[in-house]
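The complex is shown incomplete by one protein chain, all other protein chains being positioned as in the whole.
Here the chain labels run A and B in written order, and each chain numbers its own residues starting at 1.
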Amino acid sequence: MRAQPALMQETARADQSLNAHALRADARRESLRLLALLAPSLFLVFAIIIVPIGWLFWLSLFDEAGALSAANYARFFEQASYIKTFVTTFKVAFIVTGACVLLGYPLAYMLSQLPRRAASICLIFVILPFWTSVLVRTYAWLVILQRKGLINSWLIDLGIISQPLSLANNLSGVVIGMTHILLPFLVLPLYASMKTIDTDCLRAGMNLGAGPAATFRQIFFPLSLPGLASGVVIVFVLCLGFFVTPALMGGGKVIMWAMRMEQTTSLYSNWGAGAALGVVLLVVTLALLGLFQWLLGARATGVWSSR
Amino acid sequence: MSIAPSALPISMRRIEKRFGSVPVLRDLNLDVEAGEFLTLLGPSGSGKTTLLMVLAGFVRANAGSIRVGDDEIITTPPHKRNIGMVFQTYALFPHMNVFHNIAFPLKQRGVAATETAERVEKALDLVKLQGLGERRVDQLSGGQRQRVALARAIVFEPRIVLMDEPLSALDKGLREHMQIELRALHRRLGMTTVYVTHDQREAITMSDRIAVMNGGRIEQLDKPETLYATPQTRFVAGFIGESNFIPVECRNGSVWYEDRRIHTAAPTPASGQHLMVVRPEKLRLLAANAEQPNGVNVLDATLSDIIYQGDSFVCYAVLRDGRQLTLRDYCRSDVLARMPAPGQPVSLGLDAQDTILVAAE
Partner (left out) sequence: MNRTRSVSVVAIAGLMASLAAPAMAGDTITVASWGGTYQEAQTKAFFKPTADALGITIKEDTTNGLDDVRLQVTGNAVKWDITELGADECARGSKEGLFEKLDYGIIDKSGINPKLVHDDWVGISYTSVVLIYRTDVFGDKGPKTWADFWNVEKFPGRRALSGSQATETLSVAALAEGIPIDKVYPVDIDGALKSVDKIRGHVDAWWTSGAQAMQLVKDGEVDMASIWNGRAGTLKKEGAPVSFSFDQGVLTADCMVIPKGAKNKEAAMKALAMFVSPQLQANLPLYVDNGPVNEKAFETGKIPQDRIKDINSAPENVKKQVLQDAEFWRDNLVEATEKFNNLIQQ
């Protein structure tokens, strides 16, 4: 008995099972080691996301004199223009997201049905605009859309219209410009998710008596929803923070949240004024994402309850 | 639930299909009887799956005719063919639960809710999945998914059921169990079934008839036992069961292997080079120098190795011309008692009835 290994003696004291204590300790050590591996990325997230956002929030609570105050938030209710900006921002985000869905869904569908080689060539054309700066693309749209731009000149030359259409320097200009820039953000995740749809599922649908339209509606579309949802969320959130395109294409009449942040930050000699706008946008965006997850996520990944 | 009354025969005539310039199905003719369980068997690339896809309507043939009963369906779109299909990957709809998967074909046909519920319940009973209707597809095991796919393919009482290697994703034990269950289900429902597999054992176990496909053609269509006993081509002989091939020559109506005359039960070709198909289990180890009755072909060889497999053993023997033969027998004590050792000369006997000739290619 004296020669019994130390391990066994120890565990015999702790409880009845052989080496249970040592194994538990080993498991603990292993999870600590795994945590240590995670530490750099956790630190990074903390340092570049949590800390700045916390700081932003902290700043927003102080007024110009540096005293604790709700003035930065009270402004949203005192000044009607903030509510207007807020409404405009969400209106634009909804319209642009809607336009992206209307244009992007058929595009992604077409891409997903093309043979591999043709699809990759077409995908290059989808991604190509990423290689040009947003500024350049926005100016290009200005050239195309303005009163004496390409579209209006053509339409007038063809005798289709006599007065130029107001396509730039207003909401439609903003929507056109932003839709173009954000479309790939919808198409790419949607295309990826459409590619993963099992063609056998579609064949099964037809085999079981659903025509092409019914198969699309009852099988393809629901299965593409997760990709659509992530595309919609990306586009929507990007819309909320968009600056360059509305600033250049909106003719100063379409003021979005990011533009207002810039205005406010330079107008008030107080970082808190701009920070408060950031906090409000962040909170509303997170709330919306939560809602989205709840609505679309459950539908896309969950079960269809029986009737 | 019985499908038998509506089971219909299928008649395929001169089906041609090319992918680009590559012919996949060549002038193919096939008749499936009403209520029959017919298996398309062949290696990959033989065209069996393409033929099934043509039958289901997912692949458009370049030429040919398919009649189901009296109806020509070659141009009918898939959703109007009323053919049930079980896919290799099952192709269950991941966004629907088991009930809705099985109810799907009924919904497309406008079946009332109460009747749908009844029929889905019956189908679930039939595949032994009672009470699992509310399960999500991803909560099911492979075998359960297979059953759901099967239930979905038969719940709308289709005229024909197609199965594309439905058991290939299951592990061996489950696969063998499902083979028996599928067979039983077919007996019970009696629907015309076309089954695709590359597993000859599975084909033999399950089928009424087997069509062996090779290079886009049907090489031989027969009952499993006929196919095994009298393969008509070297390909069929090689693909179904194990075979040793020994080159023989026909001269004036008799068959010769080297200087030895080979006895056959079947009529022999008049002349030409042929192959003798020797099944391992048809060969016997003969007692040394024993007198053999007429009608038994004797081959002299040297034993090179013996492998015990518990219930049976396999002997490898080498003929004088260096050709290797495989022999399988059960481990009966009388056989084991006179088992020669490797390196010893042996005489191998093959009954004339078991001697099969096919054309050399």
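Criterion: contacts are C-beta pairs under 8 Å (C-beta built on N, C-alpha and C of every residue); 3 or more make two chains touch, one makes a residue touch a chain.
Predicted model only: the values in this text are computed from it and were never measured.
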| item | value |
| --- | --- |
| Omitted chain - touching chains that are shown | A |
| Residue of A:Ala93, A:Leu107 or A:Leu142 touching the missing chain in the full complex | A:Leu142 |
| Contacting the left-out chain in the complete assembly, out of A:Ser69, A:Ser172, A:Thr265 or A:Thr285 | A:Thr265 |
| Of A:Asn72, A:Thr88 or A:Ser230, the one touching the omitted chain in the full complex | A:Thr88 |
| Sites on chain A contacted by the missing partner chain, in the whole complex | 79-81, 84-85, 88, 142-143, 146-149, 166, 168-169, 171, 247-248, 251-255, 260, 263, 265-269 |
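Methods note: only the chains that are shown with their structure count from here on.
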| item | value |
| --- | --- |
| Centre-to-centre distance between chain B and chain A (centres being mean Cα positions), rounded to whole Å | 53 |
| Chain A - residues contacting chain B, complex | 198, 200-201, 203-212, 214-215, 218-219, 222-223, 300, 303-304, 306-307 |
| Residue numbers on chain B that touch chain A, as the complex places them | 56-58, 77-85, 87-89, 91-97, 99-100, 104-105, 108-109, 113, 133-134, 136, 152-153, 156 |
